[in-house]
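Please see the structure below; I have some questions.
Only a single protein chain was left out; the remaining protein chains are all shown in position.
Here is subunit A:
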Amino acid sequence: MASYYVAVYFPELDAGLWEQDEQGMAPVVLADGRHRLQQRGPMAIHCGLAPGMSLAKARALCPALRLRPERPQRRLEFLRDWAHWLYGWGPQVAILEPWSTALGVEVGSNPRWRAGRQAFLEALRARAEGGPRWRWGAAPTATGAVLLALGAADGAGWTVSRQQWAQVWPRLPLSALPAETRVQELWYSLGLGTLGDLAALDDAARAQRFGPYWGEFLQIVAGLRPDPRPYFAFPEVPRRELELVQPAGDWPALRFPLARLFRELQKMLTRAGLGARRWQLRLQGREGRFEDCLESREILSDRELFLELWQGRLQRRPWTFAAETIVLEALDTCPWQGQQRDFWREDLAERQERLLEQWQARLGPEAVYILSPWPDHRPEHAYRLLPARGRPQSWEGPDRRPLWLLPEPRALEDGDVRPHSEVERIQGGWWDGADVDRDYFLWRRGDGARCWVFRDRRRGGVFLHGYFA
């Protein structure tokens, strides 16, 4: 299937991000070393500031102007978020260097795109709403797509079909190319205005005048030469962070932002074809820091279950300060493509598993257990408490054992205790230091209880050890 690309370009991104992060308090610009405007936020553009304008002139026009530095890390974070979103539309997403604020996604293999691009464009608009300026372009080559995006208006774009591309790309202006000013001026002085003009030159003459790069570049734009690019790598530990507008000191305040983080992280994982079993939550505030990890047996993809498990866990181990930042990380990820479910019937084992997870999260793993007999003749050693998913042993112990066993034998007054059954002698156990020598029998207490009692032959005394309940 032939490739087809959509490019999303964010002009003057740093300034746009500053204005967004400062919630539109004032126009923002970035300047170069000569104090000339390099980037303008949407508000600065609205004030009539032009690129290349001196900072002094800009301040005269707009006294509230704020000068801000570049933030490569913030820019990358923003592009990474977008790249994760674009992975929902295609298998390959890359930054389209040398345009460091343009992202390209290969959509040719996406049946939704082939069926009609309307859904994609609506989703794109919804995603970009309220954010920095953006433009888009769609073409059979990634570089071609970004050249189209460069020429579009804010929030708009151009699409060129595969059939039309051979006629369209030669008409694109040379001003869109990432060439030095010197080269651009040279092109204009020679009367070259479009990519077609440049392509019409003799290869050797073009290479000699402007360097060999532009011949290859034109072939890449035309789709005659491959255009390999490093794809956006998925982070090793998928992670989302959120600064809270209102600090969260209890579960109701935390629930909504946590649900949002899970939803975003889950989308990110789904696009990467991954699932996670462990989730780490970090809460940070001025007065403290809290960290906890939730582990589930199966891949956790259900938001309600995720929230129920965290609610239970945080009720058992609450945090005690006002959290201002939440960080959620998906650990222990593995390839996962979703789960096939029965449409009509929910599996009993699945429901039991879900309930176990909830109980263990809220009550603690030690509060949920199964019972297993254990081959040992001494009553207090003849059982084990196993974790909830363990398998009990099958061991047929001796008859005449009580249904209730006391955690510790309880001393009795010797006076009224008389055997009401045959005596069973249990002795031995020197090999593990718990040697016993006891005579067990049934005793009907005055209140009618059927007690399992033993007389300690070594130390003396009578002890209650269980009930035939």
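Convention: a contact is a pair of C-beta atoms (placed from the backbone, for glycine too) under 8 Å apart; a residue touches a chain by one contact, two chains touch by 3 or more; residues count from 1.
In this section, contacts and distances are computed from a predicted model.
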Field: Record-based protein name (UniProt) of the chain missing from this complex, from "Outer membrane lipid asymmetry maintenance protein MlaD", "Putative hemin import ATP-binding protein HrtA", "AIM24 family protein" or "Cell division inhibitor"
entry: "Cell division inhibitor"
Statement: Filtering A:Met25, A:Leu224 or A:Leu403 for touch with the omitted chain leaves A:Leu403
- request: Decide which residue listed in A:Arg125, A:Arg351 or A:Arg425 touches the omitted chain of the complex.
  value: A:Arg351
Task: Quickly run down the residues of subunit A that touch the omitted chain.
output: 348-349, 351-352, 355, 358-359, 362-363, 367-374, 379, 382-385, 388, 391-392, 394-407, 420-421, 442, 445, 447-452, 466-469
